[in-house]
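Omission of a single protein chain aside, the complex is shown with its protein chains in their original locations.
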Amino acid sequence: MAISDVNPFVEPPRGPNMFAQITDNVTRIAEVDKPPRAWYIAFGFAQLVLLMFLSSLGYVVWNGIGAWGNMMPVAWGFPIVNFVFWIGIGHAGTLISAILFLLRQNWRTAINRFAEAMTIFAVVCAGVFPGVHIGRPWLPYYMMPIPNQMDMWPQFRSPLEWDIFAVSTYATVSILFWYMGMIPDFATFRDRATTTVRRVAYGIVAMGWRGSSRQWHRYERAYLILAALATPLVLSVHSVVSFDFATAQLPGWHTTIFPPYFVAGAIFGGFAMVVVLAVPARQFFGLKRIITIRHLELMNKIIIATGLLVGYSYGMEFFIAWYSGGKYEQFTFVNRAFGPYAWAYWTMISCNVLIPQLHWFKAIRTNPWTTLAIGLFVNVGMWFERFVIICTSLTRDFLPSSWGYFIPTPVDYMTLGGSFGLFFTLFLLFCRYLPMVAMSEVKAFSPAAHAAHAHAGEHAHVPAPSHAEPAAALES
Amino acid sequence: MSSIDKKKTSLRVLSQAQAQAPARAAEGSDTQKPTYWRSLAELEQSPEFLELASREFAMPLDQEPPNSPGRRRFMQIMGASMSLAGLDACRWREDKILPLSRRPEGMIPGSSRPFATAMEINGLAVGLHAMSYDGRPIKIEGNPQHPDSRGAAAAFHQASVLGLYDPDRSESVVARAGGARKESSWAEFQKTLSDLSTGLRSARGSGLCVLSERSSSPTLLAQKQRLLDTYPEAKWVTFEPTQSDGARAGSVLAFGKAHRVHYAFDAARVVLTLDADVVAPTFPAGLANARALTRLRTPERGQMSRIYAVESDQSLVAGLSDHRLAVRSSWIKAIAAELDARISAKVNALPELGAPQAAPAAAFLKDEKVQKFVSALLGDLLLSPNIGRSVIAVGPNQPAEVHALGYRLNQLLGNVGRTVFFTEDSDAADTSDVAALKSLVAEMNAGKVSTLVMLGGNPVYDAPADLSFSDALGKVKTSIHLALYEDETSERSSIHLPAAHYLESWGDARSLDGTISIVQPLIAPLYGGRTASELLAMLLGVGNPNGLELVRRTHPSLSAEHVWRKTLSEGVIAGSGVQRVAPKLKPLDKFPLSDFELSSKGVELVFATDAKIIDGRFANNAWLQELPETFSKLSWDNAVLISPRTAQELGVKEADSVTLTLAGRSVSLLALIAPGHADGSLKITLGHGRKSAGHVGGLVAESIDPVGGNAYAIRTSDAYQIAQGVGVTSNGTVPYRVPSTQDVYSVGAIGLSGTAERLPELVREGTLEEYKKKPDFVEEIVEHNPLLSLWVPPVSYEGHKWGMSIDLNKCIGCSACVTACQAENNIPVVGKLNVAMGREMLWLRVDRYYKGPPEDAEVAFQPIPCQQCENAPCEQVCPVGATMHSHEGLNDMIYNRCIGTRYCSNNCPYKVRRFNYFNYNLDTIGITPYTPTDDPKAKVKAMIFNPEVTVRSRGVMEKCTFCVQRIQNTKIKAKNAKRAIPDNEIRTACQQTCPTDAIVFGDLNDGRSRVASLQKQPRSYALLGELNNHPRVQYLARIKNPNPALAPAQEPKKEHG
Partner (left out) sequence: MDLFVFPRWANKTKQIAGLVLGVAPLYLTALVWYGASPKTTDVGYQPKQPVPYSHALHAGKLGLDCRYCHNTVEDSSHAAIPPSQTCMNCHSKVWTKSEKLAPIRESFETGKAVEWVKVHDLPDYAYFNHSAHVTRGVGCVTCHGRIDQMEEVYQHEPLSMGWCLDCHRNPDKNLRPPEEVTNMTWQPPGDPAEFGKMLREKNHLAPPTDCSTCHR
């Protein structure tokens, strides 16, 4: 990228040793012997929740999924709601790292790393559910195209089959992308390591990175290619997931608007989750000067934009229902807004459409705490969106005789809540041991990088050779 | 790969397939599961089986039921059914094969064959065919030869086979002294008995009393006579809690003599039912009535009968009726009187018929609706072509006077001898059961009864509350109770004797028209039970009575062996029906009408026989308990039904818990608001709330709650059928999920309007006039775009093309088909909670919809099996191909391939798919056919399974398959014999048992098949056809034949569900 666009958002420190400061800000987090107490408290709590998650899943696998509230007609209850919810969360990361990268949105550098991490952990959480929600969790390999003595293949007409490929591809690429981005920073960790263990450990994951300009050159190319590969995935995954519903015949599911609607929702929810994570992170790990208010503000703007998209979709669903003249379709939507699940519907509307509008006020969208609050609301709203889609549609399908009402069991709540335990456990570990911010990239767009270009010699003392390089590499 | 799969197989997938064990057992008795014998060996160690074994092998040959080699080998089967799989390390389970050591002539192992037998309830027998799979009765069907069955069987008939294998059945003679329970034996009982009888003989039987269930068995009645000859002083009392005396007493009033009344509905152009659910299986000859009544409901004939129903509760006949008047049961007397007055005025009644009743001065008779109804009705009844072509039927709950009036009205209208017939009821007692029991209890209390022999029944539980039979029983020195279960009465008797199940018994019984059926056993008594007549024989001094001999002695006409065998295989004694008579009607004097019968003050409570568990005798039958009740769709409970308005007046809300109080006695139970129920009338069914029924029906001793509320607790001898002035107090809503399978929660205003909007399309309906004008009116009810498909149909259905046609005009909602399906397809019971959570497993459900204003809603039924769509939504979405399309157009469901994503169910517009959320066989009924168990009870339970159908385990989806096992077996048979399959040779279980022939299955490619012609009929339509699923099931629209005079009554088209 043109060196001229110096990242305007990274506030000072200016001056020669600012690279050192950036490096310090980030690596310190992983290097201090004792992380802040907040971390321990959070981690301990996350562990407990994770335990609850595992025990509830164990209970379900042992006794049968009847332990959940699933019934007829609502054969998909919480598990699938949670699955779609987490998959949705897992969108912001790749979007930020890939699409914004291709669009040269340099400000992404401050947040892309843990956005990516978040993506991966969210996909992990999502991945748990399809596996355990099936009636016979010991047979998922029936869905894999493995040759077998039965001469049986999976049925490729089924959207669930498409899911498998979509999600696994997405997970693979995201992980590669994430890991690759971290390599230079691992090198930095390695080089600053004080203990052998750290040295060797980071040394191995750094894969012998020395920051030679050749390495940088190849690295940037590869990164670019991966970004290009990842970009379509951002759109494809949730589109495919939305097919689970869109291809079905059920009123409320059977609609063509789902793919874009789901993708918009995913980005919406994803960014909400990023701010929810970013605000405390910058607070507790002293990254205020790297993840700045401006970053939050920009994300909030994206939240407004995507929120409006989602709101539009909600409206459009009603319009189509009316316009199609389909009796069952119309009933479904009237029932959504005013039927037994109206409470869920209006929770969704207020969290996803109304509350984000507060971001129109600069005071609110530039205040980390209101940002955090609204982010939380959006996440709640996005969970309810999936709940509404699944439960209201299924409980009021074609024959009134098969109508029902879904009541979740305690196990349902334990599984839902528990999945956050998994997510946060992973995330906290990430914060503690991995580079939370893409140092090299941040540096690349810092004024210093500019300066560095002018008189490259000045900060030869900066430890890792990697730091001066990006600018140089980027130029070429 | 493969072995992994196989491991799965044996470990999981259908490891339960061993549930099939019996199945394979079947085959077992000759091939397959070895373990049978292994487990048999185990078995033989256990005492009950040792005893059994001795009996079995001691059985002399002549006692061997004919043509039943299978049964001779009962022990093998026992063993077989108990196949237990030990998992072998490297390979899956090692199976053993246990050939019979001598295979009887003509026996083909692994095939099921019907044996004719009969089941008697309340003195009325219905002939049955019991399907025996290698000596294991596994399914009950109707006996086509039997006049009251014609191949049909009610839910409780079919479920009775489950009772045979009920592990709660009592297994030994039990003696009780001062609260101490002591297991005893028949031998000891024999001793006790001989001591007793010497004493009794000397006392000429004074102090001896036999309390018997009502029975029409010639053998039993002959023995009764012999007993009374031997013990002149002895007393014989018959008590049947569901027996209402109205018909008998009414006939005495009208003819001076007890008669039975028979209706020929297939000759009736106008039918009026007065509180009479003539098509209900619990109604005398109900199955036959259903068949006859629906025969004239086929619009294709151009003519239809017109049915008027006057009743307090929704009844099965209401679903058929063209006009229905919901009034209190206690008002019907006045209505009958009104009819009598007005009809007598019109027809020139012969003087010897006496004067008519005076038109009663009842406010409700002046009511505009009632007036319209009555005059329209009269118009029809008195229409000249209808004279002698109508039927007026009176229900069992009505008092004698109404029955007498019914007879008189039929006489006046010239129906007697044309549509209404009489036979003499020679066995009828001369008092009502209640009166008889009352006097018995009086004697017991007076200490006049030293020995009370109870042949079945459960009086401690079901005798009128005011008699406090239990206390009286305490005053009897020796009380002997013969029963299938150690029930409430056994617990208070000094001796309990295990009774033989009717499938274990020799016997005989008469149907309503007197036709005698032979009851033959399909299996040697599992627990050494004996029949009532065997016990009587013992009383009469026979040491070791032989049921077969007893029966054969009663029927000398059948002594010739070939005659006997022929009779057995047919199941009925040809021409044994009772001669019809034309009794002379006596003038009836004017009946007084009580204030209650005229005015609308107070609330009446109607005690009704339960359609599922009758008087409570089937309370421990899980199939029946779980079967959704026809109207409330309530399973696992009973409820007091209240009309919407009355509920409002009484401050009762849907699903409240209410307390009914009657003469200081009270019972609390669930209240449900029943559309179309008569205002001021409450209905409660008998037989629920049992405390010692068993592990299914309630066993307080083991803290298993009773199911539902016990109506007997407030039923007294003076308020026996219809109680007046019952107190109702609501305890408000209790935190309780109603175990109902439809409208579990009120669907709310939107739901109601939505239902109303789509109902006309789902259950399409028209009048005879409309139909004549435009036979294909159903086509216009739904307008939709032309149905185009993206794909060329994947299969061209050469060869067979299976389809089904269901006639909504004939379905009475009796749910016999549901139980048939459950028995045929090994459908598990899920239990109360899971039903409440919406997880019932029944493959075939009967949807019930209400139409019109709640206060007099019309009811419509719609059986929903899997529609076997040609363009099936379920097939497209299964990721593993566990549900695939067959070349004959079936949606094959492969349990072993299913991993349980449940997507298919979500995508099924009919929601006919059922999912095993738990391992129901194991978790809820404790059958563990495939996990090793030493519990003989679990093993016995496993004997019920149909070998031809895989038993599903946890986590797999299942659904109706059009009884594919029947299709396959017939196809193979036919092809082996190089012959074509004639129409109607393959019959699905539901079709086979349907009393009204509403379900027709067959090959759509066979132009001459019934189903093909039915689906071609103009009123045939596909449910939700506009979705372009091409369902293979089609429905024949409901056609009503309303009286033009009442047309506006149809007006309020507001509908709700």
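We call the chains A and B, going by the order they appear; numbering starts again at 1 in every chain.
Criterion: contacts are C-beta pairs under 8 Å (C-beta built on N, C-alpha and C of every residue); 3 or more make two chains touch, one makes a residue touch a chain.
Owing to the predicted nature of the structure, the values given are computational and were not obtained by experimental measurement.
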In the complete assembly, which of B:264, B:752 or B:884 touches the absent chain? B:884
Which of B:570, B:855 or B:892 contacts the chain that the document leaves out: B:892
Kindly state which of the options B:345, B:734, B:787 or B:972 is in contact with the chain not pictured. B:972
Against the hidden chain, chain A presents residues 147-152, 190-191, 193-194, 199-200, 202-204, 206, 208, 210
On chain B, where is the contact patch with the chain that was removed from view? 1-4, 6, 9-10, 13-14, 17-18, 20-21, 23-24, 27, 30-34, 36-38, 57, 76, 90-92, 94-103, 108-111, 884, 886-888, 890, 892, 894-897, 948-950, 961, 964-965, 967-968, 972, 975-976
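The working rule: only the chains that are shown with their structure count from here on.
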Interface with chain B, chain A side, in the complex: residues 63-66, 69-76, 133-140, 142-143, 146-150, 152-155, 157-161, 164, 244, 247-250, 327-328, 331, 334-335, 338-340, 394, 396-405, 407
Under the touch definition given earlier, write down the residues of chain B that touch chain A in their complex. 1-2, 5, 8, 12-13, 742-745, 747-748, 750-751, 754-755, 757-759, 762, 834, 837-840, 845, 847-849, 862, 864, 873, 876-881, 897-903, 905-907, 909-911, 913-919, 923, 954-957, 1024, 1027, 1057
